[in-house]
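Before anything else, here's the structure in question.
With one protein chain removed, the remaining protein chains of the complex are shown where they sit.
In order of appearance the chains are A, B and C, and numbering begins at 1 in each one.
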């Protein structure tokens, strides 16, 4: 309340709180009175109070998510994707081209990915492109190639869906539905994938806060699909030395609040070939559960995002570096048995 | 090219350009050589060149849009929405509650809106909410109320669609499909509304650049629906004195590049009741073609975004202020006959 | 407190509060207990509590400023700068070149500025330039020119100081010390200008929040110089259609919290010639107390920021437009007698 709020102003606020079915507690101070609200399930819109007479500010304290919460489930979730896990002791490597282009490109890349020991293959058949005149992907034909890759190389397939038709197709041909950054708050799509039982890789929106990312996951889980993997892929800031600003602090923040696994995409997160390997190392060092990496047999001819794709040899080198780092960090009797988490 | 690039490096870049079907021009300088690319239709991914040996940087010069462009159509577009226009000499006023709640709220608000002389009524039946546990809207029942509002008050209906089902419903009951900020790059939805012949109000995404906004419009128009109205509704920044940072400079920027009308939403753009009227004035002064304003008979009981809704009397005052301003700015023989646009 | 916090955790927090000399109030709720702190002067670092056992979050409620506050002084401050006012009923026009270049440029511009009826002349003698190799200003020689401008045209001089030496020089030759955006949190400089009795034009930092801007003003006032004028000049965001994103919502926010005048710089705020006049209109419409505008007799030859400088004729047109707008908004018996401020 404002310093000059009257007793009647305070009573009015308390009445509104009670009218909404909650409980109000007055907290008199030297200069002003605070009023706490309890008894609510979920959050209350501060708007109910902000414009009442005498009210200085309305502050939300409780967090509005439930199913993703560590309070609900203290141990970390391990998500089964096809025949392998994300979130367990093993670092999940998901690799492949940004966009599927043709049989030769897909199979050459898949061979590299399988050879590296990765268990997941990525590749876009439906491509969200900023311009309507850019290459939009191979569509269902691409998904059939991915199913072939699974059969031939034993790789589990992670691929994006942009709409309900795409979700149906990925459920049919793939192992994990990727929801892209631009669709992170496409709530209709989130509900639709929530009704499938296929795991979902949910990429953080370009300007999504942690809360918004977690509530997007909550949308999916509220429909009954609990197999959600979060993914940091860079946020939009003023900085212009990379395509996006990769925000690694979200990894410990996610582990602090939720039981969900979180992986990092240093390819989209930086948009620059020479930054991918250093940032992949950093992502593993910060505690990410996995990486998603773009590889292309010939990046300078890629139809999409070639600037960030690694060549096969760069990719093999990345894998050997992050494996060594992950092993060091995971040593059970080392300094890395984290002792001071909150 | 880098200063130490060899002649062979330059030749390699030229070969790549030619292999892509374009024309390359070498431009030798004192310290380094630049290579220009022409002959392309639409933009070329700089990725084709960034990782070639000797290349220092690849810079995009041409803009990738066509149909929205003033070069294509120099005069401003006037969009017919129901029985009224957006983009013409009259300031378009679109007003109503954030979310439709019940018959009483909708009709009380519509009465105010009609009395103000506004020609457009807004109200959300399908609500994109950050939390799955927040009120999600009345759905089709709400759209039927809107159709009643049109019949009774002669107001044209602007309302949001979040998916294909919603688009079909809005086409049936309303006059203008609103695409919300979170769906601005939901490309499947953009294509779908592009296939209707109902006008589209396209809100700028929370972190959309001007180019991305224009290309989203281009997506709709490329499908054959040319009736697109752009809307600035605040962007996401570090600033925390308002819910979003309203970016009025986009209004002259849109008018500078395109023939499309652009309106401003100071309600979402600020999220604060006391800022709505000043920013509405500013939007008209900067040259916006219209305003979209939230009005609620009783903002502190609103189920959604009450903090920013105006009371009916605040709204009537806003209308009288912006009308006076718009009249002053539109005087044909005044100082406002803009003489120095680019 | 966290849901599982023990009674001992609560007691520990209360002890820390008391050890710091404040008063703690426990507020039990259904799921968790909140603890309020009162009795503090100024703010308390939440860090005192965030890492105590059982603490879920520490939230700051009270604002940390005093002297700038409307609670301290409800009526608006009018600042006397030379022989004219900023903050009163008249719109303050401050105009001139970005950088002083030579006698001819300065006097040609001053003639235009005086002819427009503006009462303040701006021009940089000490220039903060991003690159050490860019033109750094004429220094004291420039200030002497400004003093001549004052004598000859009766214009009051507003000019930037970057350090203590510069402050001394501006106090000697000018009427108002400008603190640039990059120095908004140069606290040593703020204290130094606080010890003068020359009015200060304090520009908002590129990424300054409202609170940080107000506390920078508070730094100056805490030293005894109460003549502070705030200035919005655009913030740094991802948006790239203008050089900065001009944030007009800060104008009503400043007037809502403080008694200080606030002006707007649409020249730096947009960085683009064709946007300056529309944004100047918007700034006046939103309620700004004045404008600061760059004018140059020949913008394309300017040594600094030519892209945003207006030609003399563009500037004269701007002045006539904003004068008409300001007159309309200031009519005492009009719709503009603001009735619903918070």
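Keep in mind that, in the parts below, contacts are C-beta pairs under 8 Å (C-beta built on N, C-alpha and C of every residue); 3 or more make two chains touch, one makes a residue touch a chain.
Please read all numbers here as calculations on a predicted model, not as lab measurements.
Going by the contact rule already stated, which one of C:52, C:147 or C:171 would touch the omitted chain in the full complex?
Answering carefully, the residue with contact to the hidden chain is C:52.
Consider the whole complex, including the chain that is not shown, and state which of C:101, C:247 or C:305 touches that chain.
Here the residue in touch with the unshown chain is C:305.
Which one, A:77, A:207, A:225 or A:267, makes contact with the chain that was left out?
A:207
Residues on subunit C that touch the omitted chain in the whole complex?
Contact residues on subunit C toward the absent chain are 16, 41-43, 45-52, 64-66, 128-134, 162-166, 182-183, 185-189, 206-207, 211-212, 215, 218-219, 222, 236, 272-273, 299-309.
For review purposes, identify every residue of subunit B that touches the missing chain, sorted by number.
3, 23, 25, 27-32, 34, 36, 38-39, 51, 57, 59, 61-62, 71, 236-238, 342
Which residues does subunit A use to touch the chain missing from this display?
Listed in rising order, the touching residues are 207, 209-210, 235, 237-242, 245-253, 256, 269-270, 273-275, 277-279, 281-287, 311, 313-314, 317, 320-321, 324-325, 328-329, 334-336, 338-342.
The rule we apply is simple: only the chains that are shown with their structure count from here on.
Compute the distance, rounded to whole Å, between the mean C-alpha positions of subunit A and subunit B.
27
Residues of subunit A that touch two or more other chains: which are they?
51, 236
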